[in-house]
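Structure below; questions to follow.
All protein chains of the complex are present and in place, except for one that has been dropped.
Letters A, B and C name the chains as they come in the text, with residue numbers starting at 1 for each one.
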Amino acid sequence: MSSNVLTRKDFISDQAVRWCPGCGDYAILAQVQKVMPELGIDRENIVFVSGIGCASRFPYYMNTYGFHTIHGRAPAVATGLHLARPDLSVWVVTGDGDALSIGGNHLIHMLRRNVDLKILLFNNKVYGLTKGQFSPTSNQGMKTKSSPFGSKARPFSTLALALGAEATFVARTVDTETQHLQEMIRRLANHRGSAFLEILQNCPVFNDGVYEDLKDRKIKSDHLLILENGEPLVYGADSNRELRLDTSAMRLYPARRDLSDDSVEVRHNEAAPDASLAMMLARAEGEDYPVPLGVLRAVREPTFEELSLAEGQAQRDAHGEGTLAELLYSPDRWKVD
Amino acid sequence: MSSNVLTRKDFISDQAVRWCPGCGDYAILAQVQKVMPELGIDRENIVFVSGIGCASRFPYYMNTYGFHTIHGRAPAVATGLHLARPDLSVWVVTGDGDALSIGGNHLIHMLRRNVDLKILLFNNKVYGLTKGQFSPTSNQGMKTKSSPFGSKARPFSTLALALGAEATFVARTVDTETQHLQEMIRRLANHRGSAFLEILQNCPVFNDGVYEDLKDRKIKSDHLLILENGEPLVYGADSNRELRLDTSAMRLYPARRDLSDDSVEVRHNEAAPDASLAMMLARAEGEDYPVPLGVLRAVREPTFEELSLAEGQAQRDAHGEGTLAELLYSPDRWKVD
Amino acid sequence: MSGNDEVPVEEIPSVVIRLVGDSGDGMQLTGGELTRAAALAGNDIATFPDFPAEIRAPAGSLAGVSGFQLQFSSGEIFTAGDAPDVMVVMNPAALRTNIRDLEKGGLLIVDTGAFKAKNLELAGYAENPLEDGSLADYRLVVVDISKHVTLTLKGEGLSTKDVFRTRNFYALGLLFWLYGRSPEAELEAIHRKFAKRPEIANANSKVFQAGFNFGETAELFESAYRVAPAKLPAGEYRNITGNEASALAILAAGRLADKPIFYGSYPITPASDILHYLSAQPRYGVTAFQAEDEIAAVTASIGASFGGSIAITGTSGPGFALKQEGIGLAVIAELPLVVINVQRAGPSTGMPTKPEQSDLMQALYGRNGESPVAIVAPSTPADCFDSMLDAIRIAVEHMCPVVYLSDATLANGAEPWRIPAPESLQPIQVNHRIEADGFSPYIRDPNTLARVWAVPGTPGLEHRIGGLEKEDGSGNVSYDPENHQHMTHIRQAKIDRIADRLPPAEIFGDPEGDLLLVGWGSTFGPLRQATIALRDQGHAVSHMHLRFLNPLQSNVSEALLKFRRVLVAEMNMGQLRTLLRDRFLVDAKGLNKMQGQPFQIREVVHAARELLTEVPAETIK
Partner (left out) sequence: MSGNDEVPVEEIPSVVIRLVGDSGDGMQLTGGELTRAAALAGNDIATFPDFPAEIRAPAGSLAGVSGFQLQFSSGEIFTAGDAPDVMVVMNPAALRTNIRDLEKGGLLIVDTGAFKAKNLELAGYAENPLEDGSLADYRLVVVDISKHVTLTLKGEGLSTKDVFRTRNFYALGLLFWLYGRSPEAELEAIHRKFAKRPEIANANSKVFQAGFNFGETAELFESAYRVAPAKLPAGEYRNITGNEASALAILAAGRLADKPIFYGSYPITPASDILHYLSAQPRYGVTAFQAEDEIAAVTASIGASFGGSIAITGTSGPGFALKQEGIGLAVIAELPLVVINVQRAGPSTGMPTKPEQSDLMQALYGRNGESPVAIVAPSTPADCFDSMLDAIRIAVEHMCPVVYLSDATLANGAEPWRIPAPESLQPIQVNHRIEADGFSPYIRDPNTLARVWAVPGTPGLEHRIGGLEKEDGSGNVSYDPENHQHMTHIRQAKIDRIADRLPPAEIFGDPEGDLLLVGWGSTFGPLRQATIALRDQGHAVSHMHLRFLNPLQSNVSEALLKFRRVLVAEMNMGQLRTLLRDRFLVDAKGLNKMQGQPFQIREVVHAARELLTEVPAETIK
């Protein structure tokens, strides 16, 4: 089994897929199934762990090991699994409600610890499975069943939160950008440590069109900034726009490339030890700003598992494997005859 | 009662204070009791809400209303209280474990929503009450009862996390800097929206001396950067050092003021709409970096309560107060005789 | 009223209709309209919607089948009926998953247009069941609704998809004709409902009328039917689901107490609709807070309660588990709080859209330490109104958390509710302490043992409370051994004394006999109806329904002793039975259904009969 060359089909389980027609989740599933065989990991060594939500049904459709756990706890379940079994490739699939509402704490702690997990966060900016309430990423003012007059809460910037929580790998893509999505999945697989990917996903039933600007062929190039490492932050139909640094205000702003001003050109550096640029990009949101897609940050730091394993090894090297006899017969024992 | 001029003594409750001798919590309590009378708020309109931990015993010692709740949930309890009673001045007292370990999710959601609460986070980088395990802010490698070989987890940067969670007011001070601590409490009180103050606090029993550099009179000026709005980021015994921006690496770095280089001088702007500078300051950590103290960010945005109240008012203005009759007699009713 | 002169009209006492189709076919909407028409015509009604867990499973799949069952009657009814007399089927998958429930000889109306090869395959039919004789047991009526609507709407400029989506209104028209409902009110309703999309309103109206006319002209049915109005008590009525009634009562409580309401919740099926309802009502002084999780929902509500609001937090099973630590805080802080648990099938995520009553023990015992709470359980959708008012009254008058145990059947089921006159509702007494003299936070009412409710903002009453054990009276933190024993007893006694205010549990039937059927919550309907049936058959059976589970009403013990046998029927493994056995050492037997479905009347009748004829108890345990 393990030696065969795998194909996309090998990753399709026997379960009928049950998302709504037109749901962005289908495209993501297809791309994941497409990229998996390329990774050279045996199917039995892959585990998909999810919480609860439409997105979280994902594991049922992957012909790998899978665990559809409880709402918000997938990062914690996966942390335990991977600490116990660092030989496995463990993927977490979650939604914006699952990951950022009830599960926010586990997510930030996983990122902080740099547990070697791949996180796919399907952000449709709404609670799909419970039929359409606003989520922590919903735009302020969004009208839903639980916010009939518009939601009052400001949304999280998903990537800013991840960066604020010390993430070593942070990226973003869109369900409809097939190639880019594939590329991001590959990048995720190759990162050692917590690798966090936000996938902007359309929910045609409860939040149709939130990402329309990024999908409409006519205008999308003005709204998408595809990050290229080492390159300036150029976008727009004729590459005529650029995000540049205004040093007086200490912020990126959208500039016309043909008009020169006082600002500083910024070249993307995903490996910068300091997360400042990544953070500016994560926050590059607003009317005139494009949405940055790609890898905002990718730095290699020791993973939680590496450090934990190394400690165990060091102890065993220094003092030998613990035996039952040694465990029981402590030096302060005494004898009764 | 309400009309009397209050003094510090009015804020001292009849309960014996039960922290360890030398605990930094004493100094904080004293300064809070000192500043309270200046705020011009009647004692009965002030509520201190806490979770569980040494820090969280705080409310017992304040002669105001108080609620010592359960571990990690103070921000949520306070959110409910203040949504219900926006007329009150509600303060949250919490520890690094309480706020950032078990309570991390409530903290970031409170900040995101911009609930009008004042948060005092006593960061002693350890779990005091449970007798000395590492916390989410403990330095990596710290040896404790639960990490006898050094903790493996990377710490949160408290302020970076808050900024990543959209905080509108973020500040830091130290238990021993009496004047500065007082000033920060005043600033907190004046902010509308979530106001987050990290207080670096010494735990002489379980983590003595973690902040020694900031306390030792001989060296502390080299280690403390006191932020002044509009001013460059100058510090050092003779104000001979400065944090400047390296635009090629997009980061702040510690420079000598007398040596000029390519870098850009940065003037502090706590009210910048973009949180980038605040984030850089929050992350200004490391061997050669000073610890910034003061207000990193202070921007005014509508609070969650303001928006919620306004909506209720708008509805009542438009359609009148709801009556019992109107509630019960829906238009689709029918009559049986 | 129009009618086909050539078809006889038969008077029937009641009918059970089930509409089944794909989730996209609008069965819930159709069911709702039919319910309303029946209600307006004065019938007693009961409904049972049954939808899939998926938002929209692939069209035509077995997982995507959505159903709505409705009984309307000229007499008093308590359930939506065991088995349908009439089934309307919109596609093969719906037929496959539902047909076994239809009574033999029942009327089966099918849209043949949906029985195409692909749909048949999705439903797992090798052959078309409409043609292979497998439906011979039923009175099959086939109509090519799909074709009819296409013809009806030709030239209206609608997309094929939009045309197809009007099929349910065609079926509705047919049913209106069949039961002699006047189409006018429905036509109006359609125009109101689709006011924002006039072209759809227009199409639905046309198609509805076409269905009605087809019933009249085509000779499909041997007879049309009439169900006479029920003799309901006089008054104004509206149709109401359990979730609506719960929400309404919450708003009413705010007005009755003249207090602001705080509702903290995190969405979860089947409780979310209460949040939705309340979110739309800021005019009634309600703050509906969608929290980040259930822990925040309950603790924010506790904060609001500390601040003096009437605080309610709502959820379902798994969310209820998450709230338990918070409920314990409310117990020791002695703050009023109502916790709604709309129960669903467990354990864990279980079957989230299906009903169950398996959280009674969790409500009683789900927290650390001895932490008693009061428990109230509504019995029918309309009773949710009264039960919620009871829950709120108990919470604020006894200063304690009250768990309110609804379930998925009640939450989504509807029935006519006689609207109480506003002035007939008792005000809710809330007394906040304001007197500073002699104040301390844990002084108590000598009768109820409720502590004072002193809220921030009151000068001179500044005080601190929390989760550590309290000294009685002063409220100071105390580790004193005797005080802990004392406080443990006080907290228990406070709950026990609530029994003093409760009316005796009502016994339907004679006060003694051979068998007492005991139930709580949504099993009220089938148990009551089963009791009626058993008594009609001459058995000495009575029915005791418990609306209060903690404390139990004071006559319960005595009532149990007066019957030779006790049968506790529950949608769980015997949780109330456990309680009764423990408290009263009565050898109660259990009828326990764990199928995510309410009891059928016949199941209860059958189990009762077995017990009456002394079949060994094991078989029905």
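To be clear about the criterion, a contact is a pair of C-beta atoms (placed from the backbone, for glycine too) under 8 Å apart; a residue touches a chain by one contact, two chains touch by 3 or more.
Please read all numbers here as calculations on a predicted model, not as lab measurements.
Undergrad: Identify the residue among A:V17, A:A30 or A:L81 that touches the chain left out of the display.
TA: Touches the omitted chain: A:L81.
Undergrad: Per the definition of touch given earlier, which of A:G24, A:G66, A:G193 or A:P254 contacts the omitted chain?
TA: Selected residue, touching the omitted chain: A:G66.
Undergrad: So that we can see where the missing chain sits, which residues of chain B does it touch?
TA: Residue positions of chain B that touch the missing chain: 16-21, 52, 54, 70-72, 101-102, 104, 127-131, 133-134, 136, 145-149, 205.
Undergrad: Considering the whole complex rather than only what is displayed, give the residues of chain C touching the chain that is not shown.
TA: 52-53, 316-318, 320-322, 324-325, 328-329, 331-333, 343, 345-352, 354, 356, 358-359, 361-362, 364-371, 466-469, 479, 481-482, 484-485, 488-489, 491-492, 572-573, 578-579, 581-583, 585-587, 593-597
Undergrad: Taking the full complex into account, what residues of chain A touch the chain not shown?
TA: The missing chain touches chain A at positions 1-2, 13, 15, 42-47, 49, 52, 59-60, 62-70, 73, 76-85, 87-88, 105-106, 109, 308, 311-312, 315-316, 319-325, 327-330, 332-337.
Basically, only the chains that are shown with their structure count from here on.
Undergrad: With contacts defined as at the top, give the pair, B-C or A-C, that has more of them.
TA: Of B-C and A-C, it is B-C that has more C-beta pairs in contact.
Undergrad: Taking each chain's centre as the mean position of its Cα atoms, how many Å separate chain B from chain C?
TA: 44
Undergrad: Distance-wise, how many Å sit between the C-alpha centres of chain A and chain C, to the nearest whole number?
TA: 39
Undergrad: Multi-chain contacts only, two chains or more: what residues does chain B have there?
TA: 105, 109, 308, 311, 315
Undergrad: Enumerate the residues of chain C that touch no fewer than two other chains.
TA: 282, 292-293
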